[in-house]
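Below is one structure, written out as structure tokens; comments come after it.
A single protein chain has been removed from this complex, and every other one stays in its place.
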Amino acid sequence: MTSTSPAALRVGMVGYAFMGAMHSHAWRTAPRFFDLPLQPELAVLAGRDAAAVKTAADTFGWRDTETDWRALIERDDVDLIDICTPGNTHAEIAIAALEAGKHVLCEKPLANSVEEAERMTAAAREAEARGVFAMCGFSYRRTPALTLARRLVEQGRLGTVRHVRAQYLQDWLSDETSPMTWRLDREKSGSGALGDIGAHSIDAAQYVTGLQISGVSGLLNTFVHERPLSGARSGLGGSGAADSGMGQVTVDDAAIFSARFDGGAIGAFEATRFALGRKNSMRLEVNGTLGSLAFDFEHMNSLEFYDGTQPQETAGFSTINVTEPVHPYTGNWWPAGHGLGYEHGFTHQVVDLVQAIADARTPSPSFEDALQVQKVLRAVERSSAEDAGWQHV
Amino acid sequence: MTSTSPAALRVGMVGYAFMGAMHSHAWRTAPRFFDLPLQPELAVLAGRDAAAVKTAADTFGWRDTETDWRALIERDDVDLIDICTPGNTHAEIAIAALEAGKHVLCEKPLANSVEEAERMTAAAREAEARGVFAMCGFSYRRTPALTLARRLVEQGRLGTVRHVRAQYLQDWLSDETSPMTWRLDREKSGSGALGDIGAHSIDAAQYVTGLQISGVSGLLNTFVHERPLSGARSGLGGSGAADSGMGQVTVDDAAIFSARFDGGAIGAFEATRFALGRKNSMRLEVNGTLGSLAFDFEHMNSLEFYDGTQPQETAGFSTINVTEPVHPYTGNWWPAGHGLGYEHGFTHQVVDLVQAIADARTPSPSFEDALQVQKVLRAVERSSAEDAGWQHV
Amino acid sequence: MTSTSPAALRVGMVGYAFMGAMHSHAWRTAPRFFDLPLQPELAVLAGRDAAAVKTAADTFGWRDTETDWRALIERDDVDLIDICTPGNTHAEIAIAALEAGKHVLCEKPLANSVEEAERMTAAAREAEARGVFAMCGFSYRRTPALTLARRLVEQGRLGTVRHVRAQYLQDWLSDETSPMTWRLDREKSGSGALGDIGAHSIDAAQYVTGLQISGVSGLLNTFVHERPLSGARSGLGGSGAADSGMGQVTVDDAAIFSARFDGGAIGAFEATRFALGRKNSMRLEVNGTLGSLAFDFEHMNSLEFYDGTQPQETAGFSTINVTEPVHPYTGNWWPAGHGLGYEHGFTHQVVDLVQAIADARTPSPSFEDALQVQKVLRAVERSSAEDAGWQHV
Partner (left out) sequence: MTSTSPAALRVGMVGYAFMGAMHSHAWRTAPRFFDLPLQPELAVLAGRDAAAVKTAADTFGWRDTETDWRALIERDDVDLIDICTPGNTHAEIAIAALEAGKHVLCEKPLANSVEEAERMTAAAREAEARGVFAMCGFSYRRTPALTLARRLVEQGRLGTVRHVRAQYLQDWLSDETSPMTWRLDREKSGSGALGDIGAHSIDAAQYVTGLQISGVSGLLNTFVHERPLSGARSGLGGSGAADSGMGQVTVDDAAIFSARFDGGAIGAFEATRFALGRKNSMRLEVNGTLGSLAFDFEHMNSLEFYDGTQPQETAGFSTINVTEPVHPYTGNWWPAGHGLGYEHGFTHQVVDLVQAIADARTPSPSFEDALQVQKVLRAVERSSAEDAGWQHV
């Protein structure tokens, strides 16, 4: 909503499945509702299958295509690389892009291993010295209710945090006949429920509380060990395979872990895709000495807040309808009460990334923030492999 | 998501406030997620203030501008006129557009009087004979949960409808110092809470049940009779006036009415902008002989359904998370549980309108459907003026 | 929980169906949890069928029985008459009891007509001059959440009340084959949903707001006009008849009315036993200039409170768990969060009645309060009979 034309920010994106559609929408929509210092352009979409990437580019509104991400990175008319591919490719693409002087937005989890994540973080640090910035796409942070949660903790409304309980419950694998996907193949996805959705809970918990997890004890479990190779069910990632027969599930179906945070808080975490009836129930509850917060993504437009400093007669969890002009991001959208959806977190992510680039500031979450999440994931896996024994992060 | 290029549908829009921003988003977004038979183009935006309309066009992404809606209608490169202005201008613009052979999408309420609405309906009927179509923008119908509600009633899951209870509760006028806007001026808006939000409840009730309201008894009330002329509060419509002093509120602040439907059902309706704490609580509950439905827009991604044919041991209101591929519209968006927002109803409206035009079918809600709503509004006003006595619609 | 023995308050009760069981429990339980100035004794139970009343007395714990309420009233060893019979008998019994110097607790609605209620109120006024007191059993007032609601209004936390919306939704008559009962016979019950459950809503609305209804417009409807005479379904009142064939329903199945209160507030009321899936959903919502309240008996241990004076960032409806020691009545029961049930309102009613008698104060709700409810009921019926035209109360 600016009057003078801002400079362009030409985006090149790798990958065009579920996250590709979403990121395209975010890049396209952000400048229509937010006054951005740089004008994003959907410049080039890259993918291996020339015909498929062309169709996706038309559908999503990209100007040009490439079939090799390396060619994309070499182009002069691209300023930022948006990585929407499976986790096993993140490190290579992101490091190459940063070295080529392109800003990077990388989907979560940052990588499939701590080692990769460390190399990416090092690359991001070096790039920053050259004015090139990197962000990891933990988009839930930008759900207005969770951004407000962070704000309330920062304001001291919760006092000292004592308890975190975080559950991420889905059910799309509950059906044993649901087919194999790359998300169930350890080589591609790195991890199962833990890395895919548990990573969101870890990031959200650390972000909202401002505390880091220092140790964990974990239990990983696989309920269904093989699945049919063909067929497809949802947009969460078909295998693309035409094979028949069964594929081996090599990741966890569910993860439970307890945690200690710096400062004495303790946490109870759970992530699963087998909680029949829960569609995308990403829940976070935080109890402090002065107040408490509770959130469930299935009611993403509201935040529950208990203000322990109120007189007991009227104290209770307040359902804040996080759609007022005073709330994070929401003033740029619709009138109060006219709720937002899942995609708005991604649009807000783009808004903040563009602003950080223009300001030459480290975007949040940085690769370093994402590396810390990766270390927690590794500690949970190690603990699970060693009879749940405590693992320092 | 088609491979061959569909013909263009060049849109000209009048008005660029809250609804203008929303409609722009809908036109821009629809073809990215739905396979449309015609390709919408944001061609021309019209508004009286040349500079303001130019800025709006840049922000929202319109190619060209006009400062006179008559000039817009005369253009050869526009196929459809989208009317987002106050109700007192609807009839003139819509009738002229239809006569000029342009399809029309007109924001609700259709007009400020039954007489205007009847002329518009006649114009739409004539236009249809020439292959030109008109739709009224009761967008709530396209909230997936309400579309599903309609589907369940059609399937007979509720049996015979007995009760409708519809409340539309907002609070943005609860503060007496909130300034005067055109929505509080009878000349421009035609009506207050009744026509602005009560109209949505009437349309939704008639749409979901498939029944028409045949008679009403109404009570209108104005709590705050004058308001400051300057200042602005929300996107729901600033007055634009630079005056100081007080303006007279000439519309209702709240409306309560009881209704009878064809077929024996009865209804209890309420619309207000003074329900402190309720932001956009558009609630609809329907009880039939076999089942019941309940909806609240503050939880727009879910529908409550009571199936009275289930054994009593486990019967209860089910919270359907209306985000599955089997649900209306939602399969084109995100995976299950990743909720939609307010704007999606507008995108779906555009999708259905484009499809109807391509199929040469009357879009729904037609101007005739909207005229029926207008008649209910008039009956409520007449009843209120005559001591709540019964008024046939 | 007193150490010195208080004087006895010997209770005689007429009727032993659903309300009889409930009142017995209240009289028996109150002195175990509250320190009462008079010690209630379950002295004599009266009913027409000698064997049945004897069995009921054994089951409920009454010392003695009578088969004629007149004999009960004449007994010297009874101090208070508790009337749990159908409405058509209330006036005669209550007036006789008061004249005989017995305190009276009379179930609601006070009577089947305003004329009877007026005579009862006159009798109560005269009795009071003699130190004899009467209360009408609108027990919902003593649900702690509603008592707290009243307290918050009294404290000014809502400011000036603008809106009342009250729904009382049940579904036990939704099944057309559900049998005839005395509650559907106008001669015995006086009225249908309106008087049976709508009366509770009227009393609760007037009690919580402290305002009186001054005028109404009503719509009564009967969905099912005849029902089988035999069979029984629930404790809400079997007919006891052994007849076969069909009985005529001579009361309303549902009532909708709008209301004006003294002071400018408006109200929307609905009462029905045909809201399939709603079991005992007695809902009350009040919006004022400073705050709002919402209650639903299906969540009887909580009250929703919106404090409009809070900063907008954290304002929201708070769910107050009304079980803290600071809340009405609850400190005498269990620790916080260990909820109460339906019967506790009746125990609290007895507690307050005993206290009022000991203090020689008019109990609340007095017969005069109940007469006002009766007048509202009559006005609704008259309005319904006259095409919904406005009726002053």
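Letters A, B and C mark the chains as written, and numbering starts fresh at 1 in each.
Here is the rule we go by: contacts are C-beta pairs under 8 Å (C-beta built on N, C-alpha and C of every residue); 3 or more make two chains touch, one makes a residue touch a chain.
Nothing here was measured: the structure is a model prediction, and the numbers come from that model.
Engineer: What shown chains come into contact with the chain that's not displayed?
Structural biologist: Visible chains that the missing one touches: A, B, C.
Engineer: For the chain that's not shown, point to the residue among C:Arg10, C:Arg157, C:His344 or C:Lys375 touching it.
Structural biologist: Checking the options C:Arg10, C:Arg157, C:His344 or C:Lys375, the one contacting the hidden chain is C:His344.
Engineer: Considering the complete complex, identify which of A:Gly291, A:Pro328 or A:Pro365 is in touch with the unshown chain.
Structural biologist: Considering the complete complex, A:Gly291 is the one touching the chain left out.
Engineer: Please identify which residue in A:Thr55, A:Ser174 or A:Ser214 touches the non-displayed chain.
Structural biologist: Candidates A:Thr55, A:Ser174 or A:Ser214; residue touching the omitted chain: A:Ser174.
Engineer: With the full complex in mind, choose from A:Tyr207, A:Phe317 or A:Trp333 the residue touching the hidden chain.
Structural biologist: Touches the omitted chain: A:Phe317.
Engineer: Could I get the residues of subunit A that touch the absent chain, sorted low to high?
Structural biologist: Per the touch rule, subunit A residues meeting the hidden chain are 162-163, 165, 167, 171, 174, 176, 217-219, 221, 223, 254, 256-258, 260, 264, 266-268, 270, 272, 274-278, 285, 287-292, 306, 308, 315-317, 383, 387-390.
Engineer: Extract the touching residues of subunit C with respect to the undisplayed chain.
Structural biologist: 1, 3, 18, 21-22, 24-25, 28-29, 32-33, 55, 59-61, 170, 172, 234-236, 278-281, 297-302, 321, 323-325, 333-344
Engineer: Considering the whole complex, not just the chains shown, which residues of subunit B touch the missing one?
Structural biologist: The list for subunit B reads 148, 152, 157, 302, 305, 307, 311-321, 324, 326-327.
The definition used in the following text is that only the chains that are shown with their structure count from here on.
Engineer: Taking all residue numbers at the subunit A/subunit C interface, are over half used by both copies (same) or under half (different)?
Structural biologist: Comparing the two copies, subunit A and subunit C contact each other through largely the same residue numbers, since over half are shared.
Engineer: Which whole number of Å gives the spacing of the CA centres of subunit A and subunit B?
Structural biologist: 35
Engineer: Could you put a whole-Å number on the gap between the CA centroids of subunit B and subunit C?
Structural biologist: 42
Engineer: Name the residues of subunit C that each touch 2 or more other chains.
Structural biologist: 315-317, in rising order.
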